[in-house]
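Input: a single structure, listed below in structure tokens.
Of the protein chains in this complex, all but one are displayed in their positions.
Moving on to chain A:
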Amino acid sequence: MAASGGRTVGSFLWKCGNCCFNFNTVSSNLTRQVLSRQLCVSAVLHRKNLAAAGPEKFSEEFIKKQVEEFNIGKRHLANMMGEDPETFTQGDINRSIAYLFPSGLFDKKAKPLMKHPDEVFPKQRAVQWGADGRPFHFLFYTGKQSYYSLMHVSTGSLVGSRWLLKEELEELLVETISEHDYARFIQLMERLLSLPYCSVEEDFVQRYRRQLEIQSSKQQVQPLQYDQHGVAYSTGDGRRKTATGTVLLRDSGSGSISINGTNYVHYFPVLQDREQLMFPLHFMGVLGRFDMQCSVSGGGHSSQAGALRLAISRAMLSFLSEGQVETMRQAGLLTPDPRIKERKKPGQEGARRKFTWKKR
């Protein structure tokens, strides 16, 4: 069933490329979940937009009653025709009705019809929210809850991976592809993923996806070094806006810091700079543990403080565990600040400031 379903889908998609049809999915309508669903092909195309029909106009009990009536009616019809009720198929029903109620009409839809209520009454969504007005599905407010829940394929294959790039696809197919072709391909793959039962074709889909690397694993953590007394130490350097700084971090110290030979209280009289130095240590809770010898040059006092902060964070990496490294990265302690002084443009007084505008 699944294979044939796939093939029909495939053939269908090749036939009519971009026509949109809205699949009123069954996930919301739990009682009407039928496992062996027919992937209605062309008939659905001509039907109206089911999703836009709104919440149900026929209640569930009504539909159930109709189903019972249909089954009873089927058995009666079989009895009438002298056939066996157990093996009375839909084709037999159609022939019997056509025999019993001959119609001179030409339009097929106008002729008398006896079909299972599922085919007669349009599929509709059950009410999406409960008595307190709170919707059942967590993606209700996206508007297309079923589509988006499909996209959240919880196999984990879609998270942390990306589609092939155009160059990679060309490499795979050993053919040249234009941008238009590539866009169509991505559209196709996305459409495939939006269909139900896409997890069946996961292997096929995965061939065209690449894993994204996790950012923090790119961080190079240098091993700890030990000096002659057995005290662990590590170095780090950082840069911020033309100021460069290096730090030698020593373990089992008392929290003394010397910058370029002088005490840090005298080197950074401004409180803000000292707070910048304090930030990585305070964040990890190791305030009084390390001794630091720093050297810094270039820039102004603020950029020197920023450079030293980055250097301290990098030097601290060798003392910390993996999880702590990740928290530091997320706190932004390990990211070098890329801002530099913007270039002055000709015709303007500064980078952004224009000359005074005079009316005449």
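The definition used in the following text is that a residue touches a chain if its C-beta (ideal position, glycine included) is under 8 Å from a C-beta of that chain, and two chains touch if they have at least 3 such contacts; residues count from 1.
The rule we apply is simple: contacts and distances are computed from a predicted model.
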{"item": "Which of \"Sestrin-1\", \"Small ribosomal subunit protein mS29\", \"L antigen family member 3\" or \"Adaptor related protein complex 1 subunit gamma 2\" matches, in UniProt, the chain that is not displayed", "value": "\"Small ribosomal subunit protein mS29\""}
{"item": "Selected residue (touches chain absent from view) among A:Q128, A:Q187, A:N263 or A:Q348", "value": "A:N263"}
{"item": "Residue touching the undisplayed chain, where the options are A:K166, A:R191, A:R274 or A:H301", "value": "A:R274"}
{"item": "Contacting the left-out chain in the complete assembly, out of A:K65, A:R95 or A:H282", "value": "A:H282"}
{"item": "Sites on chain A contacted by the missing partner chain, in the whole complex", "value": "255-257, 262-266, 271, 274-275, 278, 281-282, 285, 287-288"}
